[in-house]
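For this view, one protein chain was removed and the others were kept in their places.
So, chain A:
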Amino acid sequence: MKKLLILSVSLTLLALTTACESFVEVETPQSQLTGSEVFENHNTANAAVLDLFAKVRDNGLITGSALGTSVNLGLYTDELIYYGTTDENVSHIFNNSLLATNPTARQYWNDSYHQIYCANAIIEGCQQSVSLQEPYKTQFTGEAYFIRALLHFYLVNLYNDVPYIATTDYQQNRLASRMPKTLVYEQVVSDLLQAIEMLSTSYLTPDRVRPNKATAKAFLARVYLYQENWLQAETLATEVINTTDYVWETDIDKIFLKESTATIWQFSPKMEGNNADEASVFIFNDGPPPFVGLSPGLATAFQPEDLRKSHWINTITDGTSIWYHAHKYKQNTNTGTSLEYSVVFRLAEQYLIRAEARLKQGNEIGAKSDVNLIRNTAGLPDTPAVTEAAIFNDIMLQRRLEFFTEYSHRFFDLKRTGQLNAVLTPVKPGWNNTDAHWPIPETELLANPNMTQNPGY
């Protein structure tokens, strides 16, 4: 025993002098890859890009889940009513009484910039990669530009002036200042032009879950519309409409099916058999609604014969009261094989973009023909509007009826056309003029000395 002890002590003391440096140097864990390794291989680089899409699908501004803008901006405007009682955060959104400490305002901000970071990491990773083949580099970088543009577009529409983040360098990003809205738009356009350049013409897979050239164009058409660059908006929308991949769907029951030929970009679900998150968020079987229901104002805005009312809205009653829920997506459980994907860009928007752009350029006939396509598919006759103002109003009404509870269209449309106060003040007791912009999260103000708050918060 004695010898053993002496031996062990001397051995370890010896080991100490020779091997100590290596003992505390550990290998990279098996479950992790270094940043540079990821972009040297097509499969791992692809996994990084797919993760970005998954993040956008599950969190932040563009998720179809209950956390997304489809719910929260629907509540914030006049689309949805909050029937629950327990969630103070949601009730603040519904009552337009947001504070700078609101968790959703913080989450949208943080999630979006995290996703933007991931996009920038892909752009930089592809740039520095030695062995990744060019076609992959181009594809991944194009997708990252597309997502970066998309997120900044949503941010600028929600918070007004926001920093445009185009690098992963935290030293620079932690002191980022708010960029004026018009410059943010210029950056979005520039990113999209690069994306159009880089993305392939055809879809990588037939399920249209990864953006292609036409997707970036469809989005750019929307951006030009918001910029009131009517000519470009019309040109881009026309290019998308004329793309052979897209065939107008006249059966409104098929528009949200995953095979819809009118879909431009949709999310691949988390698991096979899963369907669009929206269905489980909106559907309820008995009233009163446990979470949210469509506002009666929206339900009564449809003409009785409008197929969208009978097919995309479900009416629930207990005999005395009536409630409505959005029913665009019908599968609220796992169906083994997925039937519906959450659609982010669809052809109807391109027609309505073009209608508005044509109208603003004086082409009333063209505008009416585009809006009539939407109306007719919904079972409505051609628009009776004759004056420019009336046609414009019908386009805005069709946008409201077509895109309800879809990714904040309603809020952004009211905002860009200057109708927010006029429309919301009568129906939302808590509405103030400063509510057009969401508050910059307080955590952001605390952590970044260059950040400023929007008025009213």
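Methods note: a contact is a pair of C-beta atoms (placed from the backbone, for glycine too) under 8 Å apart; a residue touches a chain by one contact, two chains touch by 3 or more; residues count from 1.
Following the convention adopted for this analysis, contacts and distances are computed from a predicted model.
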Study note, to complete from the structure: Complex minus one chain; that chain's UniProt name from "ABC-type quaternary amine transporter", "Aspartyl/glutamyl-tRNA(Asn/Gln) amidotransferase subunit B", "TonB-dependent receptor" or "Thiosulfohydrolase SoxB" is "TonB-dependent receptor"
Practice item. Tell me which residue among A:185, A:230, A:256 or A:284 touches the hidden chain in the full complex. Key: A:284
Check your understanding: Can you list where chain A touches the absent chain?
Key -> 1-2, 5-6, 8-9, 12-13, 16, 20-21, 23-38, 44, 46-48, 50-55, 57-58, 81-86, 88, 91-92, 94-101, 106, 109-110, 113-114, 116-118, 120-121, 163, 165, 168, 170, 173-176, 205, 207, 209-210, 268, 270-274, 280, 283-290, 318, 321, 333-334, 429-430, 432, 435, 441-449, 451, 453, 457
